[in-house]
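So the structure is just underneath, and the comments pick up after that.
Here the complex is missing a single protein chain, while all its other protein chains stay put.
Labels run A and B following the written order; every chain starts at residue 1.
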Amino acid sequence: MNQDARTLTLAEIAERLGARLEGDGGRRVSGLATLREAEPDQVAFLANRAYLKDLPGTRAAAVLLAPGHAGTCPVARLEMDNPYLGYAELSRLFDPLAGRTPAGIHPTAVVADDVRLGAEVAIGPQAVIESGVELGDEVVIGPGCVVGADSRIGPGSRLHANVTVCHGVVIGARAILHSGCVIGGDGFGFAHDGARWHKIAQLGGVVLGDDVEVGSCSSIDRGALGDTLIGDDVKIDSQVQIAHNVQIGDHSALAGCVGIAGSTRVGRHCMLGGGVGLSGHLTIADGVQVTGMSLVTNSILEPGIYSSGTGAMDNAQWRRNAVRFKQLDDIARRLARLEKAGRSG
Amino acid sequence: MNQDARTLTLAEIAERLGARLEGDGGRRVSGLATLREAEPDQVAFLANRAYLKDLPGTRAAAVLLAPGHAGTCPVARLEMDNPYLGYAELSRLFDPLAGRTPAGIHPTAVVADDVRLGAEVAIGPQAVIESGVELGDEVVIGPGCVVGADSRIGPGSRLHANVTVCHGVVIGARAILHSGCVIGGDGFGFAHDGARWHKIAQLGGVVLGDDVEVGSCSSIDRGALGDTLIGDDVKIDSQVQIAHNVQIGDHSALAGCVGIAGSTRVGRHCMLGGGVGLSGHLTIADGVQVTGMSLVTNSILEPGIYSSGTGAMDNAQWRRNAVRFKQLDDIARRLARLEKAGRSG
Partner (left out) sequence: MNQDARTLTLAEIAERLGARLEGDGGRRVSGLATLREAEPDQVAFLANRAYLKDLPGTRAAAVLLAPGHAGTCPVARLEMDNPYLGYAELSRLFDPLAGRTPAGIHPTAVVADDVRLGAEVAIGPQAVIESGVELGDEVVIGPGCVVGADSRIGPGSRLHANVTVCHGVVIGARAILHSGCVIGGDGFGFAHDGARWHKIAQLGGVVLGDDVEVGSCSSIDRGALGDTLIGDDVKIDSQVQIAHNVQIGDHSALAGCVGIAGSTRVGRHCMLGGGVGLSGHLTIADGVQVTGMSLVTNSILEPGIYSSGTGAMDNAQWRRNAVRFKQLDDIARRLARLEKAGRSG
């Protein structure tokens, strides 16, 4: 990727990041890279001790780092207490996408007559904006997106290409929705008459707070009666499934392939690892972390780290142990008998 | 969501549902809600004893319930034996989407000359209908959908926005396909020559029976030679993967994130929980239920409930136990030795 769309001086960067600069403030840089790969016109960063070994040999113009790591830095320094946060901000300064989309409606977009548009809205080619939709200031709608009837999208939000927002969805400010994600598809609701299924129309909607990000090809289903609720600053990775009437508290993060069944409530500041599954109708407390591919079938009422499953091993070894898993209750009973025999013997 | 698109009298509802009304048949209602949240112009329902506690305080205009629960109902009653089924039907009566899409072909849709269209078909903006396609009466094709060459879609079916139906797919009547799903992508078939992969063209198709629903971003792959077959009244949630030549029997339901490998046959009236994985070339009997995130690697020939995996626990506790799982065969052998020593001792 060409990151060279813009250049900044080290002094400008220091000011934007609130970092203390040791070095030539007038030097211009045009990008960001790792310590090992940075060219002399790029800034590098050190946010993890594991990479301290790469510091002495870096060719970067400057390194963003914590004051405690300044010792072996051979080049200019941008010092701040949380250099990873500095890296995040710097990455956005060099983002070639930022500001790339000019406002305006592409002539091939289909925009209903009664759509309300804020200032500086951009609507890409082949997009469809249905009746009753409201788009806030500086919203960017990518090519091929569909925004369903009566939905509202808050200011500064960006839908990448081929996103689907169904009818009656509410999205807050500064959302980022990646390609292929679907917000507001029907929840999975059916009544059984003893022989066949009868569809339950999903009459609720989806409400996303501010600063929500949703990864590519993820699904957030609409509620059956009330709404599916995603809090502020919730970050959702790719290939995630969020069922109807789920609630996710503010600042929680869900890694790829997570699946959450209906009506489960996840607290604030939770982190779900990749592939985690939560059963329906659970309550997960604030501050809970669940490690990758764990299955949670009961509510978790205390913050902490939770896990299930078994680690990978050689298949032959695994086969021997997995067979024994089926005997585990029997093993436990036999052990208890032996213990009892030993005590009485 | 605005559900107030239509109003009905309680007498009209009782007639539509076959319910026995106790109360003012002329009272008009405009929506459906839970016992706790219902406003005085809405109907509530009681389908689960867990919510019986909410019945005395409800402000609903009427409650849909079983005759046995009539005792503490403070408002009008719509009595029927299976109130959940009544709720399902009532939800559809109040569905704002029902009947919303007027027939006609949007001028931006691209429809091949030889497409055969039934009566009252609706084709949304930016949709593409390729050569040889046949759409039954009252089919609705949402914005941005692509229907590939020679596919047939039965009467009353609805494709929500951005659905892809590949070439040569057959879909029955009254299907509901949610946004982002893909019906008929290639199955995953390759021959290996010892060094590299050679693609096996997927010459089969996909056949969906009547009354099938497929959730957002789900994939149903086409067969290698014969067809992938989905029976009548099969309900498939979001983020599901169905590989080539799988067969799913009538009335089965697959929750979110299920994955089924190639050529496996699932019986009728089966229920697969969220994230369940079935290996390839298995036979699953009628009436089998598999609980969430279980892995099934052998055929299941008897109806019943099946599970695998371990429940979530505190991570520190889990680490101690998961290490022991790798020793399980050894533990079992040592236990057997102790038992033998005890008997001979």
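Following the convention adopted for this analysis, a contact is a pair of C-beta atoms (placed from the backbone, for glycine too) under 8 Å apart; a residue touches a chain by one contact, two chains touch by 3 or more.
Here the structure is a predicted model, which is why all the values come from computation and not from measurement.
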Selected from A:Thr108, A:Ser131 or A:Thr283 as touching the chain missing from the view: A:Thr108
Sole residue of B:Gln42, B:Thr291 or B:Asn315 that reaches the chain not shown, by the stated touch rule: B:Thr291
Missing-partner contacts on chain B, residue numbers: 108, 110, 126, 128, 130, 144, 146, 148-150, 162, 164, 166-168, 180-182, 185-186, 188-193, 195-205, 217-219, 221, 224-227, 239-241, 243, 257, 259, 261, 275, 277, 279, 290-291, 294-298, 300, 304-311, 313, 317, 320-321, 323-325, 327-328, 331, 334-335, 338, 341-342
Chain A residues that touch the omitted chain in the full complex: 1-3, 31-34, 37, 82, 84-85, 87-89, 91-92, 94-98, 100, 106, 108, 124-126, 142-144, 160-162, 176, 178-180, 211, 213, 215-217, 233, 235, 237-239, 251, 253, 255-257, 274-275, 292-293, 309-316, 318-319, 322, 325-329, 331-332, 335, 338-339, 342
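The rule is simple: only the chains that are shown with their structure count from here on.
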Intercentroid distance (Cα basis), chain B paired with chain A, Å: 25
